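Yeah, one chain of the complex is gone here, protein chain that is, but the others are all in their spots.
Coming up: subunit A.
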Amino acid sequence: MSFLEYAPAPESQAILNLRDSYGLFIDGEFREGHGTPFASISPATEKHIATIAHADASDVDAAVAAARRAYDRTWSRMSGADRGKCLFRIARLVQERSRELAVAESLDNGKPIKESRDVDVPLVAAWFFYYAGWADKLDHVGLGAAPAPLGVAAQVIPWNFPLLMLAWKIAPALAAGNTVVLKPAETTSLTALLFAEIVQQADLPPGVVNIITGAGETGAALVGHGDVDKVAFTGSTSVGRAIARSVAGTNKKLTLELGGKAANIVFDDAPIDQAIEGIVNGIFFNQGHVCCAGSRLLVQESIHDEVIDRLKTRLSTLRLGDPLDKNTDIGAINSAEQLQRIRELSDVGEAEGAERWTAACTIPENGFWYAPTIFTNVSTSHRIAREEIFGPVLSVLTFRTPTEAIAKANNTPYGLSAGIWTDKGSRILAVADKLRAGVVWANTFNRFDPSSPFGGYKESGYGREGGRHGIAAYLKTAAPTVALPSATARKTVSKGATK
């Protein structure tokens, strides 16, 4: 055996103490759902993990009613300092149970344990710590005098970062004084239900956090519910559109965080080894199941061959396999359905004339897997350069000048994130200023922090999560609060883009 075939180093599942079946978490307790329960499986083995309750319309009613009661009777009347204490307790419990949460997340979602352990769960705790600190300072941050909470928030989250997206939604909502009903994605309910146990442990008043499980129709019933004041959704652009339609004409406030097709721009003076790492981290982190993934690599023509060559060498060292093995870099694709979509779009890419290269990996027998793949010779008109693949597939395009790079980067219906790689600081600033993307990373990619607002332009959605902007989205405020780039900056952008 060669050294690089590292002996298996699986994280033990002994720490998990899962139940056979999970009910809905409403009004501080677990109860049966009225729909037909469904199974949650591990995408790496297709083995059954637990049976999950299915919420129907009457369950949604009950959850929203519980949230309303909790809002009226306790949570909106509680002082900010006391709400903060509750959130600090949650944050500390997340840290205490971090290993258990990481194992559950990797088991249920298929992401490598090194990511759930080193990225997801630490960020979850960080998000609660951060927003716990905001809870008693809302009067003093320029959001007007005594900004008021909105009421009941309906929150629907995706399957790519199940627990982290839950934290992004619940932490600011509670800090601002709202109560929530949250629906996790159908394939990844497990950690949200473990989080419900943490809510009990943290002794939050019943009804402040309600978690209902189910599929699309449960989510539709929740966001369409008449007694909801705020809808927050992270997921696909098509569902986001449907939600925007259903919310139109109501008093509900809406934030959407949708798809992306981020450009990762590599200039010829980039720190090359770190840029390669950044490209890998940009698209192969979490199997590419990242809405802000750097799925379009824009590389300066003069260094194209060298970059591709180095990238292939680097990809050959990635380790695909058991998500619970501590040395796994690429885990399982979350569902058979998603795998099908990745395959379909990749085949289209090939049919359109792009050149496909796939890293040599042994694919396990069971479960859903897709080996890291790059497409070279991609044109802007190819579907794999336009549509979100949401998988470990990178499309490589070239550019010759900064102007062309900016034009190509902006030539997408999305605008969630972008990356710039160059050794020249002034170029970073000049290019970032012209990119129409909510997040621009310079000489790094896929880094998140609770203090940094995150959100999109165009079809990537509206509203911001994280930072002061993130909490403003859950408050009635007197002063203007949405701090998108100033009007003059936007004007410059559109000028630059039409040149």
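Just so it is clear, contacts are C-beta pairs under 8 Å (C-beta built on N, C-alpha and C of every residue); 3 or more make two chains touch, one makes a residue touch a chain; residues count from 1.
Going forward, contacts and distances are computed from a predicted model.
Enquirer: Among "Cyclic nucleotide-binding domain-containing protein", "Deoxyribose-phosphate aldolase", "DNA polymerase-3 subunit delta" or "Beta sliding clamp", find the name that the UniProt record gives to the complex chain excluded from display.
Expert: UniProt lists the chain that is not shown as "Deoxyribose-phosphate aldolase".
Enquirer: Of A:7, A:145, A:248 or A:360, which sits in contact with the chain we cannot see?
Expert: Among A:7, A:145, A:248 or A:360, only A:7 touches the chain that is not shown.
Enquirer: Pick from A:82, A:96 or A:118: which residue touches the chain that isn't shown?
Expert: Only one listed residue reaches the unshown chain, and that is A:118.
Enquirer: Which one touches the absent chain: A:79, A:317, A:340 or A:366?
Expert: Only one listed residue reaches the unshown chain, and that is A:317.
Enquirer: Using the touch rule from the top, list residues of subunit A that touch the missing partner.
Expert: Within subunit A, the residues that touch the unshown chain are 1-9, 114, 118, 269-274, 277-278, 317, 326-327, 423, 443-444.
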